[in-house]
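The complex appears here without one of its protein chains, the remainder shown in place.
Right after this comes subunit A.
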Amino acid sequence: MDTLLTAEIAANAPRYRRKSSTFIDGIHDVSQDANNMAPAQLYSTMSGRLFHSGRIAIVMVGLPARGKTHICVSMARYLQWLGVKTRIFHLGDYRRATVGEGVEVPQDYFYPNASPASVMLRQKILKRCREDIYGWLNHENGQVAIYDAVNPTASGRLALAKEFAKHDVQTLFIESFVDDDEILKENARNVKISSPDFHGMDPDEAAQRYLQRIQTKIPVFETMEEKGLNYVKMKNAGEQFFYNNVSFNYLSHRIVFYLTNLHIKARTTFFVRAGTATEEDSYKADAPLSEEGRAYAEKVAETLLKHREEERQAAIANGAPDHPLRPLSIWTSTRLRTIQTAEPLQKLGYKVRQRSQMSQINPGVCEKLSERAIRSLYPEEVEKHELDPYHHRYPRAESYHDLAVRLEPIILELEREQNDLLIIAHESVLRVLYAYLMHCSTRDIPKLKFPRDEIIEIIPAAYQNEAKRVHIPGLDPKFIPSSPEDIRIPVPGSPSGPSSPIPGLGSPGEPCELVVLSRPPEKVINKAKEMVADKVADED
């Protein structure tokens, strides 16, 4: 392989220079640690591949503004969560690296009768992308390569499947087919925001223009009907699926199952801690909210509703149409304190669903034991725990890994939900769900912090999710930090400073910060944003 080119791509492709942060979705990060197990991995293997499935190339099919990138990013997030080594190869990254940032491809780049120069350029870009795919599958134990491109013609797809087969790679095509004007316009509106060409234009008109431009640029697109290929055709964002199954294997079926729950409509997920209960220390007691807990619940409702309305006004000011807010669903666990934290909102008419899978991590024998007691009773367990806080399980307790496996159905339902969603749960559950949406590493999950004075808002975007923290003003500082509600499982301190092995008990080394009462909502600055700006408008 051309090493110069690889270096060039490394310099230009965002996935190579992304740096981990728990507030930016880590989906495009390349893991440095080969031994890092995924959150809900069923088992570990020497190769890092599931041994009951071969190597798969998932090839995306569909014109721009069909939600392809969103689908492949979501799919990668889910597969990696399940412990399948997955990486996305956006053809656009290779195009940019080849023709240069901001340089347009020739007008006839996508034409069936393109000039020899354009054809050669296209071939060159395709070849480089594919060489990277093979390199990753062959030398880095990759299992699923997701190839994100338009792939508009049947002949091109047949050739691609043949080529992959030669390399002992099974191909599964996933087409996103949209003929619903509303969905197209909505997608186009989301895409065009980043393009200066449409600056200051009426959003509907800009969307229309954008769609027309796609049509002139890519005049030929054949929807999938190839009998001999494995494919999934997703129509209008999940309204209907058609599967042509020549030889689906375990992973293909799993992907199909995931896709039936996926949709490409924008919606936001909020995370909130449950209020404090009267019997903080008991896992089994299932105590009701204390008085402070009730006051907290009122604050949550007030802050959240105010924030949603502000966001809507801001969007309108930005040129979005004056639509009413999306409906908001609320999920709680079946434990009283989470149910009661939802009550103020329920009284306002919001629908609350209780999910039994969302109960907090089971502390097992650690229930009602102080840190000292745990250390003296189970010194060996504490040692093991400190080595691997994610996978270690105290006697009769659940590990975070157990919790993640238990929450997997919730993950699928989370994807299915079309409304905005507020999840009120114990911090342990929030950690695992947050880790899925933001793709955090298992080393970080047990350490993620969700103080009570913040509502976490997760906004999905095509390329990655973004997290935002919304401050809840006017809370008693004592009430805010990770409370004794936490189960008493020691978590090793962060390298930056001493902290209590038991977050629930607080630590003298960790003074409570004084809270500024009216802090503006803090937007997480997404440094990758500029880098991905034209990614969403990709036309490859």
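Throughout what follows, a contact is a pair of C-beta atoms (placed from the backbone, for glycine too) under 8 Å apart; a residue touches a chain by one contact, two chains touch by 3 or more; residues count from 1.
Throughout what follows, contacts and distances are computed from a predicted model.
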Listed names "fructose-2,6-bisphosphate 2-phosphatase", "Mitochondrial distribution and morphology protein 10", "Cytochrome c oxidase subunit IV" or "UBC core domain-containing protein", matching UniProt entry of the absent chain: "fructose-2,6-bisphosphate 2-phosphatase"
Candidate in contact with the missing chain, chosen from A:Thr153, A:Gln208 or A:Asn261: A:Asn261
Full-complex contact with the absent chain, from A:Val99, A:Met201 or A:Leu336: A:Leu336
Per the touch definition above, residue among A:Arg122, A:Arg393 or A:His426 touching the missing chain: A:Arg393
Subunit A residues touching the omitted chain (full complex): 42-45, 51-52, 238-246, 248-250, 253, 256-257, 260-261, 286, 334, 336, 339, 354-356, 393-396, 405, 409, 412-413, 416
